[in-house]
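Entry: chain A
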Amino acid sequence: MIEFKNVNKWFGKLHVLNNINLKIPKGEVLVICGPSGSGKSTLIRCINRLEKIQKGEIIVNNTPVHDKLSNLTKLRAQIGFVFQQFHLYPHMTVLQNVMLAPVNVKQLDKKEAEKIAREKLEQVGLTEKSGAHPAQLSGGQQQRVAIARGLAMSPEIMLFDEPTSALDPEMIGEVLDVMVNLVSEGMTMCVVTHEMGFAKKVAHRVLFMDDGKIVETGTPVDFFDNPKTDRAAEFISKILTH
Partner candidate 1 sequence: MMGFYFSRLVEIYPFFLKGLWMTSKIAFISLVTCTLLGFILGIFRSSNNIILKRIVGVYVAFVRGTPFVVQIFIVFFILPEWGIQLDAFPAALLAMAIMGSAFICEIVAGGIDSISRGQWEAAASSGLTLIQQLRLVIVPQAMKVILPPLVGQYVLLIKDTSVVSVIGVMELTRVGWVTVVRIPEGLMVFSLVGALYFSISYPLILLSNYLERKMAVQ
Partner candidate 2 sequence: MLVDFNFRIIFEYLPLFLNGLKSTFLISIISIALALVTGIIACACRISDIKTLRYPAIAYIEIIRSTPLLVQIYFLYFGLPTLGLRVPEIQTGIIALMLNSGAYIAEIIRAGITSVDQGQLEAGTASGLNYFQRMRFIILPQALGVTIPPLLGQNIVLVKDSALLSLISVMELTRCGQTMTSERFMPAEAFFTVAFFYMCIYFCLKALADWSQRKLIFREAY
């Protein structure tokens, strides 16, 4: 479904993605972790071309992402992206936020789009907030709306870039619950996160990155209890001790 072939990216002289080779099959839930600056956010942002790569190929559903001739709009319609800072549109209501892409990208009828939007808002537990503006919502609620916004396009893949890192601790749970429910529906997910509890519970595979390279991969059980590399072991111990 998603394939990275010899992917390399530089920010000036900094080699942020170093020979990434990766295959993510349909239905897999992949968690990517690592210290900051390891390139994990960059990796996920390359999947829907928020970032460009200089070498290699990324292929999503048989479409090369970084090819000039590819239909980027069509590709992005299949991929939902959830940001650390939510980035809801402040000048629209919650319902309008979720409806925007279905109406304008998929050219859906407004009534149809509204029906889908309300479904997704119900799925994330925020039906009663559909008329509110983002500024009136808490961080956790805003992020759940952002997830609904991503789901409204019925994507095949959902990408999450540190979805709970900007939230107060008591709101992390409500967002993770929504994400766990998505897993049980068979969604292909790629999640950059520090929430190891989530990884242990639902991830099929964990990827550990450092310095732009994939250092280790494995199932959550293997990775957390028996890390193969020293760096991974060091990272895990640091995370779990606080």
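How these were chosen: all candidates are chains of the complex that A comes from, given by their letters.
The rule is short, and it goes like this: a residue touches a chain if its C-beta (ideal position, glycine included) is under 8 Å from a C-beta of that chain, and two chains touch if they have at least 3 such contacts; residues count from 1.
Everything quoted here is computed from the prediction, not taken from an experiment.
**Q** Among 1 or 2, which chain makes contact with chain A in the assembled complex?
**A** 1
**Q** Where on chain A is candidate 1 touching in the complex?
**A** Against candidate 1, the touching part of chain A is residues 48, 50, 73-77, 79-81, 83, 85, 87-91, 100-101, 104-105, 146, 149-150, 153.
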